[in-house]
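Selected chains only, in their assembly positions.
For reference, chains read A and B in written order, and residue numbers begin at 1 within each chain.
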Amino acid sequence: MNRMRPPGPPGQRGMKSGSPPPQEGPQLKILTEFLPVGTQGHGEMVDVTTQVQSIIKKHGLKFGTVTVFCPGSTGSVTTIEYEPGLKEDFPAAMERLAPSKGQRYKHDDTWHDGNGHSHVRASTVGPSLTVPIAEGKMTLGTWQQIVFVDWDNKPRRRDLVIQLMGTTG
Amino acid sequence: MNRMRPPGPPGQRGMKSGSPPPQEGPQLKILTEFLPVGTQGHGEMVDVTTQVQSIIKKHGLKFGTVTVFCPGSTGSVTTIEYEPGLKEDFPAAMERLAPSKGQRYKHDDTWHDGNGHSHVRASTVGPSLTVPIAEGKMTLGTWQQIVFVDWDNKPRRRDLVIQLMGTTG
């Protein structure tokens, strides 16, 4: 179901730092950024790899992890080879698992927003992805991209959470 | 298959601290807590959001991540809009993927415990969820809850692992 999400306080946009104070040698950094993405829903997929890598570089993170998280219950974060064919094949498989048509959902019986299938797909694939960072780069394969997939049944704007934890050297 | 899990040592219940010693400014904390949950199995879903947020608050964590983990191979941790309809719709989709009836499992041929479908569902959805923490709160959407789902075919009690990593300021 979709209800209006109250806008966060202005301070929750942009970089947040919870890092310990400067010290000798590599520093631990824990940083939260928000990455806006907009889609038409219905399984539209967005490649966010370049933006996530840019955030890592901007903060000089060398070793650690990045967690990419979808704040919302009808979207997923995973990896895929981002190319036009799979942008159709992956949603097609989810259509077999949780059909958007011809399948009754108790969710829709109650809320009448017609996105029961979106919720089921989102919970199956999951909202969170953690990728290691080594020597300043995510340890992705050459043909592996980080994607956000919006399973909802209408256009949506989301602020993905990009959480960095690691050291600068 | 379910065999009896030996009870952990008493010291493995409650809070564990592996934190560095006090220092000036924000401190890194790494903490492990165990959250007991009981279900009737068969896809029963438990909303643990409030308990996880309470653990974060208790330790004063401001920035970092929390990992919620199911120690066991027939349960999953994910997010969903926790409402009665989806509590039926999500297991119904998993019934299509890994039917509990009318489907033969090699696991059951060997172990005769009838929960081959439970294992398959658990491995598909996954046992682990990592959620960013910013300004003391998990970055969940308004209608997004953290849930444990027990796919096993009988009542079970589990001790979910709640792992905090982050700083207090």
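The rule is short, and it goes like this: a contact is a pair of C-beta atoms (placed from the backbone, for glycine too) under 8 Å apart; a residue touches a chain by one contact, two chains touch by 3 or more.
Bear in mind the structure is a predicted one, so any value in this text is a computation, not a measurement.
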With 2 chains placed, the number the full structure-file assembly comprises: 3
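Operating definition for what follows: only the chains that are shown with their structure count from here on.
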Angle of rotation relating chain A to chain B [CA atoms, steps of 5 degrees]: 120
Inter-centroid spacing, chain B versus chain A (mean Cα positions, whole Å): 20
Chain A-touching residues of chain B, taken from the complex the two chains share: 23-28, 62-65, 78-81, 83-86, 88-90, 93-94, 96-97, 124-126, 129-132, 134-135, 139-145, 147, 165-167, 169
Touch list for chain A against partner chain B, complex: 1-3, 5-6, 11-12, 16-21, 28, 30-32, 67, 69-73, 97-98, 105-111, 116, 119-120, 122-124, 126-128, 130, 161, 163, 165
